[in-house]
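Once you've had a glance at the structure underneath, I'll fire off some questions.
Removed from the display is one protein chain of the complex; every other protein chain stays in position.
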Amino acid sequence: MKKILIHLESDPKASVFDQIAAYDAGVDQIIPYGGVQPGLELSGLVYGGMFTRGGDELKNTAIFIGGTDFAKAQVLMKKVQKLFFGPVRLSVMLDANGSNTTAAALVHKIVHGRDVKGKKVLVMGGTGPVGIRAAILLAKEGCEVYLSSRERPDEIPAEIWKTVQQICNEIEETYGVKINPAEISNNEDAKRVLAQGMNIVACCGAPGSQILDKEVWMNAPSLEIITDINAVNPLGVEGIKVSDNAKEREGKILYGAIAIGNFKMKIHRAAIQSLFKDNNQILDFDSMYEIAKQMEE
Amino acid sequence: MKKILIHLESDPKASVFDQIAAYDAGVDQIIPYGGVQPGLELSGLVYGGMFTRGGDELKNTAIFIGGTDFAKAQVLMKKVQKLFFGPVRLSVMLDANGSNTTAAALVHKIVHGRDVKGKKVLVMGGTGPVGIRAAILLAKEGCEVYLSSRERPDEIPAEIWKTVQQICNEIEETYGVKINPAEISNNEDAKRVLAQGMNIVACCGAPGSQILDKEVWMNAPSLEIITDINAVNPLGVEGIKVSDNAKEREGKILYGAIAIGNFKMKIHRAAIQSLFKDNNQILDFDSMYEIAKQMEE
Partner (left out) sequence: MKKILIHLESDPKASVFDQIAAYDAGVDQIIPYGGVQPGLELSGLVYGGMFTRGGDELKNTAIFIGGTDFAKAQVLMKKVQKLFFGPVRLSVMLDANGSNTTAAALVHKIVHGRDVKGKKVLVMGGTGPVGIRAAILLAKEGCEVYLSSRERPDEIPAEIWKTVQQICNEIEETYGVKINPAEISNNEDAKRVLAQGMNIVACCGAPGSQILDKEVWMNAPSLEIITDINAVNPLGVEGIKVSDNAKEREGKILYGAIAIGNFKMKIHRAAIQSLFKDNNQILDFDSMYEIAKQMEE
């Protein structure tokens, strides 16, 4: 019986990336849909997966939810699960924009083989899906986590600061972990926050946007580890290389976007494979991190 | 050479259900299209199937026509066949909304192992694709068939009655079998019609719509068999269970939606398989019923 993956996303055209990754993970056939709205049409697609195979065979059909819009993907994720009843359900994986697998990969790079309990971590460019998820995972690992947004010339710093505070509140309400908002809108701010004893900086900014200048990070004595997920020049961290994989530069340990991305890809494939173990898997960022912990990098 | 199924339907997104069913029937690759209109675009898609493989290889390409709109699917079915010429043709299966396979399954449940010649059958909720096809198949099996529409609060009974009469006329014109219109818009009507010696009731109403009250069917002495294809509560027949498979209740034999649906699925797969026997199969409801008769349930 073929392993079939129903690929759902809100973008008009279903992602090539996620489809190739799924085939490489051993999926026999993807049935891909772009432009998926959370209404009657969605029900039809999901019921089509729930009612075609019975009993133990149901584990051979699973759902992947992707797309570049994380918020829309989360709505689909919720709606899909509401359609299940009793044992008539399918395994589902949510990885819009690769954010969940990326967060799992970068946190594992930081944590693996180290005792990070009590370490101070600053998540820069942290208001996007990857930053938020990385912050939560690091807090759960016992880190004292600070979260800041990158400065954007087209937005008012006061508004950005309000957003950062709000996100930290929402994380505490939803996930029960405390994240500290950090107000950073220039190099002086960054120096001031790093000087509070930050041990780790995780840069989660957008592609092509430098977020941490070399002069800032090389002069922060408490800083031990820096990670960056931006693979497009200029990189998020000045002086890093995308291939840096625990590379020591200026006395700090650096992890660049390709090193993190290669491991992210392995997590992606392993997560897809675990969808087909049974018909009960609900794979969100936390379960993907658990998968990462069981893997060799 | 891969067995390729060209899946065409008028709904915007090609059905997950029909695709999984086809893969489980042994199709190697589906090329699915939603939003198919019966114009130039359709010709291009069908010619693409007719002109890529030659001679005996042509039997490895077939067409499935689905979608929730039966009328539009029938138009596609006709247009597709008009594009064929001489031996340059493809096998085609029409099963919009699963109506043809469902009609075949429920009629086989009624007929199999019984002598139904001369039996009086009332098809309730019978104006949809399943009801019409079930009525025709039962009439061809020698039953005396009556067809009624379910009452709908938002429609005028006189209009519904006109529709029922018109459908019976059209069936006679097209298929040469006589179906008797039955005017039923409440329980008293139903009792009156059942009291005319009905032996079998086939409920073909919409999901979640009760069409036959228990008080009505348990007090009809001539009634022997009841079937229902509605799997969504409230079921079409009060007191039935979806899993009823020749289950005796109150002295009647009952067939519920899951029992019929499981057999429908087997017919669906067998029909898909028979598409690839040669390049001449035109599978409509009557040929699917022939397939059902050759199967073990």
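Here the chain labels run A and B in written order, and each chain numbers its own residues starting at 1.
Methods note: a contact is a pair of C-beta atoms (placed from the backbone, for glycine too) under 8 Å apart; a residue touches a chain by one contact, two chains touch by 3 or more.
A quick note: this is a predicted structure, and the numbers were derived from the prediction, not measured.
Undergrad: Which one touches the absent chain: A:V123, A:I225, A:I240 or A:M265?
TA: The single option touching the absent chain is A:M265.
Undergrad: Determine and list the chain A residues touching the chain excluded from the picture.
TA: Contact residues on chain A toward the absent chain are 12-13, 15-21, 23-24, 32, 68, 261-262, 265.
Undergrad: May I ask you to list the residues on chain B that touch the chain which is not drawn?
TA: Touch set of chain B with respect to the missing chain: 1-2, 4, 6, 29, 31, 33, 36, 41, 44-49, 51-54, 61.
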